[in-house]
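Accompanying notes for the structure given below.
In this view, the complex is presented without one of its protein chains, the others remaining in place.
So, subunit A:
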């Protein structure tokens, strides 16, 4: 009896000890976006399944970017998982800063990740971050105003049509702007938008020898078109409007059209937040008539593991849980299909229930229409649609977007801005050794 008790006690101790060694607390740095916050609410499900605990560090996007960049480049080891985007992933993967995600379980089904997302989060064919949610950009428009204007939005409009529709819907007396677009300085704000607008006019940031291309006619045409469109039919002070400002305007019914991230669709169709929820239509981002590239971008918020973490096993378990098919089903079961993280998995778009979500098809079509490895009409030496995946880009593009925002604010001409953009980009690239 005594022996039995001793053996039982020893087994219990061994179990406790082994569980203690296995169960870890991982620290995750993330952004304060709706889907991320929702994920935090389901952490208990992960803990119940694996025994691992999670500490969340939620930060504003720019703060997060600075914080995780500092930490990973100095090997600070503060985080076991970082939420990063398509810009950082290939650069950090090439630097050896991230753990390759090449041994995910068969059950995870890595082949189910949308090809565009997988390509954008890989370096030399190796996946370095798993997409939590993905997005492209598309046209969101007021179906009631479009009908009133006697127009019909095509599934794939041109910029010429967008201008015509903006003119028809513009109604200053009733505080309705024909169109709302980003003009705010910053490479991820107005900089991203004008870059994809440039793509859709046949412009590009660099030629194949890394020479800046702002002195080419395509850029002048794109920037002039944008400025005229917004000056004629955009809101006052659009030079300082970013995603949130335009979201606010659209939700209050002050925009006929808004071209922005597909993730906005769930906000503008939510009757609790949007005054126009029942009259929103969607279309592909426009292009200039005859130009094969559209102005839609591609972005993913993805989960990556910094090299050197002591908790790689637990971190991989979390990534497999958070970006799995099961997680999508968990959210759908509790909060409905319109609230699942979009744009990451092919199987989501094959789900009958999700196909009934009004913006699902256009989101998928927009993501499919984006090709980060071939983003422009003429060939380029870089990967990325609304960005150029080189470390120098964030700094250069922020300065360039500041020059463009000065045009939107009426402080300088298109020619002056392009001349400055060409000069500062050339200087920065030469200094960087390109």
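Here is the rule we use: a contact is a pair of C-beta atoms (placed from the backbone, for glycine too) under 8 Å apart; a residue touches a chain by one contact, two chains touch by 3 or more; residues count from 1.
Everything below uses one rule, namely that contacts and distances are computed from a predicted model.
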Subject >> Chain excluded from display, named as in UniProt, from "Nitrite/sulfite reductase", "Dak phosphatase", "Mannitol ABC transporter permease" or "Cytochrome C oxidase, mono-heme subunit/FixO" >> reply: "Mannitol ABC transporter permease"
**OP:** Kindly state which of the options A:273, A:326 or A:378 is in contact with the chain not pictured.
**Re:** A:273
Subject >> Options A:44, A:60 or A:378, residue touching the unrepresented chain >> reply: A:60
Original post:
With respect to the chain omitted from the figure, which of A:46, A:79, A:132 or A:354 is a touching residue?
Top reply: A:79
Subject >> Touch criterion as defined above, residue of A:219, A:243, A:354 or A:382 at the omitted chain >> reply: A:243
**OP:** State which residues belonging to subunit A touch the missing partner chain.
**Re:** 27, 29, 31-34, 37, 40-41, 55-63, 66-67, 70-71, 74-79, 188, 242-244, 247-248, 251-252, 261, 263-264, 267, 272-274
